[in-house]
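Provided herewith is a single structure, encoded as structure tokens, for subsequent inquiry.
Removed: one protein chain of the complex. Kept in place: all other protein chains.
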Amino acid sequence: MSTRAGSPVGRFLWNFRNHPKRELWFAWWVMVIFYQLYGVLFFLVTRVQPPASPAWDTPMVVQWFNDRHFGLLAGFGVVFLISGLCAPMNALLAYSMRRMSVSRVFGYSYLIMYSLSAIPGMFVMAIAMTVGALRPDRDSELIHWLFDFAFLSFSGTMGVFMIGSLVWLVAILIDKNGVFPKWFGYLGLCNALTEVVVAPAWIFQRGVFAWNGAIAWWINMVVFVTYTVCFIVLLRKMIEREDFGTGPLPDLPPKAERSQPDSVGSMQ
Amino acid sequence: MRRTDGELILFWTLPAIAIIWVSAFFLFPGFLHPMSPTMSTDEVAAFYRDETARIRYSMILFNWFGVGLIPMVILLAMQVRRMAHRTPIVSYSLIACAGGPPTLFLIANMFWLLGSFRPERSPELTQLLNDLAWITFTVLVPYLIAQCLLLALAIYWDRQEQPVFKMWVAHFNILVAVALAPAAFTALTFSGPLAWDGLLSFWVKNIAIAAWIVVMAVVLGQAILRRRVEEPVAA
Amino acid sequence: MTNLQEDSSTEQVDRKAAARFVPGQPDMWVFVLFESLLFTGYFSVYLIGRIQNRDLYLQSQADLDLRFGVFNTIVLLLSSWAIARCVQASREGAYRDALRDAFLTIGFGVAFLVSKVLEWVKEIRLGNTFTSNEFFQHFFFLTSIHLLHLLIGFIVLGVAVYQLWSPARRSQQLVETCATYWHTVDFLWALIFALLYVVR
Partner (left out) sequence: MSGTFNKRLAIVWLILSAMTLVYVWLDVAVDQNGTLKASTVVTVSAIIIALVKVRIIFREFMEVRHAPALLRRLTDAWVVLMAVCLLGSYFIGSALAS
């Protein structure tokens, strides 16, 4: 962030305490770390993603839980420990709307919706998976029910993400401060539509529309990842451009003039 | 005469909430000697059969007043707004956290109430509801941890002549966050301190929450009163 | 060309210099290209599913009424034509004509909507629902996700009408952006029609 002299650690600590954009950078890094951890925990540790098949019979499901017993319990333990990280992340997204020329209503609505979405979209899933793995000797029909409960609450939490994306999209499109490029607003529509496309997961136990299907999961995942990568990069740009004013966000000066990127002296 | 803005009313609901929570805590038969995860299916079913009334009444109390902590978190978020920050990010984050713990607690609460609704059902089902309730109740820590860490960070960053909260409040919040952390891993074991009836996951966690409420209520009250003295005529 | 155009004024200088321009906000093209990529994904999944179960798809396809498909395609092409004329008229300052064309577009869109719903009703009467078989899963999925784009298109056309309505607004760029969206709805339908009704 800064090119002041000194050891990297000292520089980091100094920036952490004094950098004029410390709160923004803090939230941005929390967001990056959250998504990294999220990927590692869901895909590698607990191995609940890519999702198991809803077409399996009960013994297969029990076997699936047994294969992942420790990974599920430990992985979701870490999920329970760290998922508070999504609060600063949502706060940063809400801040981006506060910086726009739109009503405060947008930022607060988005903040509440996305804070709410973590409960059915992540916690309920994690709790159901944990309880499913908790007692391997439990009646296998009940384990199967927990399996359905977990995957459906994860994939089938739709409205908050859909309306949340739409709120952000409208804010971006009518914003005059140029906080985000308009194309990201239109991409938000693609993201909102994935939540429509996933709805058949509640209906089908097999095929491309099931919760592990080519359309309801794989294509949606591609859109979600594209969208997420875009907004992480764009939020970074927003923070670099932030001038703490209320008018249009200034553009970044060309690279050559930025040999000392927002070092503190120049900011004050 | 200053306008009644109601901040103090909200603040003084806290002791009332605390008393109700403590009574409900003692009324629930499964807390004082926390139910062990090693209880057999039949023991769990018998517990819900024998203690139906106390489970129901205590959990109805919790259901009514479980969300009582939200005004306190919002009051804290408002204090954070007064700190020497350039953006409202930390107070937004606290607002984002505020609804989480009560919602998760309400889910646990519903599972307990469901368990006692038809205690004569198959013991397997009652055990499932009991597991869901205890796991949800024990792992509801993430937002509380985030709240503590965010408050600590906000206080560290609040460098002005008269900071809103003193530095020790930040250290105390870090300590509470550390005390809450082990509970997240409760599902890993049925016995020992990590189990949901164990020293770390039950006693340390719940005492830490209680201590946080008491201490933060006191410093919050001081901050609100100090501000009223400083700004006698609020705009 | 009003206040909304301010931020693209430099762009317009470029337009005159090069005599080449991107119609509407270039940003909308990101949506067009991304969304057509997504639909290509849906179509590929459909085609692969189709080949693995050819007879079922052929039998189910026999229940479709090509007349609905052709009617819908022509109506949507008419609407595309109308909105293209609308852009042209608005560019030349003939806002009354532009408004008329915008309303024509909406009218054709509504005709498509009505005919689509009638077709669904007919299929459901025949006993072909979303859960009947694989072909009808794809049929109802593709037609309804497309219809959703059409419904969003009505909002988009609403923006175009709003822009054309008052002399205080009339941002040519926004009108062109809206038209670009509407054409996307049209060409996606051209593909869906070929894949659902004609492919064997």
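Chains: A, B and C, in written order; residue numbering restarts at 1 for each.
Following the convention adopted for this analysis, a contact is a pair of C-beta atoms (placed from the backbone, for glycine too) under 8 Å apart; a residue touches a chain by one contact, two chains touch by 3 or more.
These numbers were taken from a predicted model, which means no experiment stands behind them.
Put simply, the missing chain touches C once the whole complex is considered.
Across C:V70, C:V114 or C:I155, the residue that sits in touch with the chain not pictured is C:V70. Not every partner is drawn; the one left out touches chain C at residues 18-23, 26, 29, 33, 36-37, 40-41, 43-45, 47-48, 50-52, 54, 58-59, 61-62, 66, 70, 73-74, 77-78, 80-81, 83-85, 87-89, 92, 94, 176, 179-180, 183, 186-187, 190-191, 193-195, 197-200.
As a working rule, only the chains that are shown with their structure count from here on.
Averaging Cα coordinates per chain places chain A and chain B 25 Å apart.
Per-chain CA centroids place chain A at a distance of 31 Å from chain C.
Each chain gets a centre from the mean of its Cα atoms; for chain B and chain C, those two points are 51 Å apart. The residues of chain A lying in touch with chain B in their complex are 17, 20-24, 26-27, 73-74, 76-78, 80-88, 90-92, 94-95, 98, 107, 111-112, 114-116, 118-119, 123-124, 126-128, 130-131, 133-135, 138-139, 142, 146, 244.
The part of chain B that touches chain A in the complex is made up of residues 37, 85-90, 92-97, 99-100, 103-104, 107, 124-125, 127-128, 131-132, 135-136, 139, 141-147, 149-150, 153, 156-157, 181, 184-188.
Chain C contributes residues 7, 25-31, 34-35, 38, 41-42, 45, 49, 130-131, 134, 137, 141, 145, 148, 152 to its touches with chain A in the complex.
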